[in-house]
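My questions all concern the structure below.
One protein chain is absent from this view; the other protein chains keep their places.
Take a look at chain A:
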């Protein structure tokens, strides 16, 4: 499994499309920084190919006042969980 991180909002950057193209079947995508804007319910159609493999960073949701606005089906993890994911993954690819 490769862990991918995305730190740009899908509303401001199309780099998420490159990330989606690069994601293999068992890879996971973690939304961080402005990427957590992609966790809003209005953006969920973008991630239809990633059931159960989309995560968002709790601290960055909290910093933007979005903790209560995260779509269902997205796993919210804190930075400790982020590190744990990097342990499980073979490598980490960052999209920015």
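The criterion applied here is as follows: a residue touches a chain if its C-beta (ideal position, glycine included) is under 8 Å from a C-beta of that chain, and two chains touch if they have at least 3 such contacts; residues count from 1.
Here is the rule we go by: contacts and distances are computed from a predicted model.
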The complex's invisible chain, by UniProt name, from "Rod shape-determining protein RodA", "Sulfurtransferase complex subunit TusD", "Chemotaxis protein CheA" or "Simple sugar transport system ATP-binding protein": "Sulfurtransferase complex subunit TusD"
Among A:12, A:25 or A:87, residue touching the chain not depicted: A:87
Contacts of chain A with the absent chain, listed as residue ranges: 7, 32-34, 59-60, 79-80, 82-84, 86-87, 91-92, 94-96
